[in-house]
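Apart from one protein chain that is not included, each protein chain of the complex appears where it belongs.
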Amino acid sequence: MRSGARTGLVILVGLATVAVIGPWFAPDHDIQGNLLTGTLQLPSAAHWLGTDALARDIFARLAYGARVSLTVAGLAVAVATVIGVWVGLTASAPSRVLAGVAERAINLGLAMPRVIVLLVLLAGTGQIATGWLGLVLGLTGWPAIARLVRGEALRLREAAFVAASQALGASSGRVLWREILPGTLPALLVAATLGVADAVLLEAGLSFIGVGVRPPTPSWGNMIYEARDHLMDAPWLLLAPCVALVLTTAAATLLGESLRRSLLPESR
Amino acid sequence: MTGWLIRRTADAALTALVAVVLLVILVHLLPGDPLAPILRDRGADPATAAALAARWGTNRTILQSLAALFTGVIHGDLGLSLSAQRPVLDVLADHLGPTLLLGSLTLLIDFTVGLALGVWTALHADLATARWVSALSVVGYTVPSFVVGTVLVWLFAVKLGWLPSGSIADPLLSSSAGTWAILADHLRHLVLPLAALVIATIAVPLRQQRSAVFEVAAQPWVLAARARGVAPARIAWRHCWRPALTPIVTLLGLWLPLLVAGAVFVEVVFNWPGMGLLLAQATIDRDVPVVVAGGALLIVTVQAGSLLADVLYHVVDPRQRPT
Partner (left out) sequence: MIRTRLIAAAACGIALTQPVAAQRVANPTVVYAVGAEPAVPLPLFGNNEESNEDVADQLFLHLVVFAPNSHGTADNAFVPSLARAWHRIDPVTLTFDIDPRARWQDGVPVTSRDVIYTWGLANDPTVGLDRSRLDPIASVEAVGERRVRVRFKQPSAEQVYTFGFLMQPLPAHLLEKLSPSAIAASDFARHPIGNGPYRFDHRTPGLAVELHADTAFFLGRPGIARVVVRTTTDATARVNLFLTGETDVLDKIPLPSIPQVTQRAGGRIIALASNRLAYLLINSRSPGDSTQPHPVLGDARVREALAIALDRTTIAHTVFGAASDVPDAAQSQIWSWITGGTIHGAPANPARARALLAQAGWRDANGDGVVERNGTPLRFTLIYAASSAAGNLVALQAQQMWRSIGAEVTLEKLDGGVVGNRVRTGQWDMVFLAANQDPTPSSLVQSWSCKSAHQAGSTNFAHWCDATFDQLVQRALTARDQAAAWRDVLTRMSSQRPAIFIAAPGNPIAVNSRYDNVILWPSHTWLSLWQWRVRPGAALPRDR
């Protein structure tokens, strides 16, 4: 039962280690090799994961990129979840006024095309710091989570145990925190763990409209984006960041599952 | 219930209105030259630039744009696309069909096969196969859809030659070809993009359902049924299925807009002439009339999706009083 959590933790710690100390072991992530002969090299002793179209070491870029991407994705998911839970719970609250405002905020947030919002917010400023990028992605990503939480909370309000708890005289705040919030966790955890992959891929997509991280700083997103042109002649360029991304999502999923089990012990 | 539905619909319409106004303001704030799709890398002397700006309405204030939009809606004329130089409504209509086709089939598969797999993987959590299915769906979700798409094209179109590499139909197919030939041609073109989209999305309903079934399975009434010796399959369908539907209904409401928004990368890789491709290109090109009209359509679908979800909550769980 605990093996899933352990595997997830081991993967995440491993990735974090690579992100923190990997860059010291790997060569410089900038252009090093010969641009005419050193490009698109297969993995070797000198370049553990090969080189890209500009003769840059892929392992080095992956390690540096881990810092950027894990920061962006982690922040984005955290911010989106916190705001999403808060707004979503408010939208399910018995208070009509408050719930109405929150519900309309969710609907408005969902309706705005995210790319246009991000372009308006970011395009004029050029590239921004990693932390800010994560924050902005989170600030534009919460409505979907809020909607999910609202749906779950509405259902739980009608559930027998909540009604019982209310009948026993529990305050509405207590009901919210002790009964409803834990009840939304299963759906929330699935959304949040998949959200990590979403954030990294969104960052890759943003490269296309020029609002991602500033080159030559590597990120998994812009590695994936730049490798797209070489999917046919050098597929290993894509393999490295994709595997890293799959590992991250898998680890987050495993951790999420075991978190759900420990928080809701009755569900097996 | 009827009164609630009317109130709720009016409310959705009002929210949509506010969202459209916000959208027009946002589009006004977009950086870049609004005449870019016309001028490209050409120059324009002041007389030409002024004539173009007047003709395309790119020098309007926010209020003028809003007024033009609302009178346009009343007259059923949303102006011309700057890059296609055709009525925006025609352009949207051309791209909406392909996206609806691909989107509705994806949703259909996701919410039938995906949900069934979700229940199955939850009820047989001890089976290695079930765990693999669940894990693979996450891999499919995590790997960028253009990678999945490109690999599918490479394998089934370029290497094996079984299926066309993209597009929605064979332009060489004679228009006098029979209905079945045309249908078969569409199906052949549908297979790969549909597979790519399903692989990229099925994890979400699958895992939501799996997680919901886990939760429901721990409820007292299910435990009681199990204690009474009811067969597991019967428990699954009688007791677990319906209560676990709530997050799925939410998800369906959230995904409904995908029907009209399209999936940009899958459409790009497969050259599927849909809304994703159109709106992404229009945004990059600053084709403002298309961005506004497409965005407004999206806004309306989002409201419709949310309305539908609220109605479905009630159907799924009649105890939920609509408020």
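Going in written order, the chains are labelled A and B, and every chain counts its residues from 1.
Here, a residue touches a chain if its C-beta (ideal position, glycine included) is under 8 Å from a C-beta of that chain, and two chains touch if they have at least 3 such contacts.
Being a predicted model, the structure only gives us computed values, none of them experimental.
A.B. asks: Based on the whole complex, identify which of B:Leu30, B:Ala68, B:Ala130 or B:Leu308 touches the chain you can't see.
C.D. replies: Going through B:Leu30, B:Ala68, B:Ala130 or B:Leu308 one by one, B:Leu30 is the residue touching the chain not shown.
A.B. asks: Looking at A:Ile21, A:Leu35 or A:Leu98, which makes contact with the chain not pictured?
C.D. replies: Answer from the full complex: A:Leu35 touches the omitted chain.
A.B. asks: Which positions on chain A touch the chain that was left off?
C.D. replies: These residues of chain A touch the chain that is not shown: 30-31, 35-36, 39, 53-54, 119, 123-124, 126-127, 207-212, 214-216, 226, 228-234.
A.B. asks: By the contact criterion defined above, which parts of chain B meet the unshown chain? Give residue numbers in ascending order.
C.D. replies: These residues touch the chain not displayed: 30-33, 36-52, 55, 80, 83-87, 94-95, 98, 150, 153-154, 157-158, 161, 164-169, 171-172, 268-271, 273, 277, 281, 284, 286.
The criterion applied here is as follows: only the chains that are shown with their structure count from here on.
A.B. asks: Please give the residue numbers of chain B that touch chain A in the complex, ascending.
C.D. replies: 11-12, 15-16, 18-19, 22-23, 26-27, 29-32, 125, 135, 138-139, 141-144, 146-147, 150-151, 154, 203-204, 207-208, 211-212, 214-215, 217-218, 246-247, 249-251, 253-254, 257, 264-265, 279-280, 283-284, 291, 295, 298-299, 302-303, 306, 309, 313, 317, 319-321, 323
A.B. asks: Can you list the residues on chain A that touch chain B in the complex?
C.D. replies: 96, 99, 104, 106-108, 110-113, 115-117, 119-120, 123-124, 144, 147-148, 150-152, 154-155, 158, 186-187, 189-191, 194, 197, 201, 204-205, 209, 224, 228, 231-232, 238, 242, 245-246, 249-250, 253, 260, 264, 266-268
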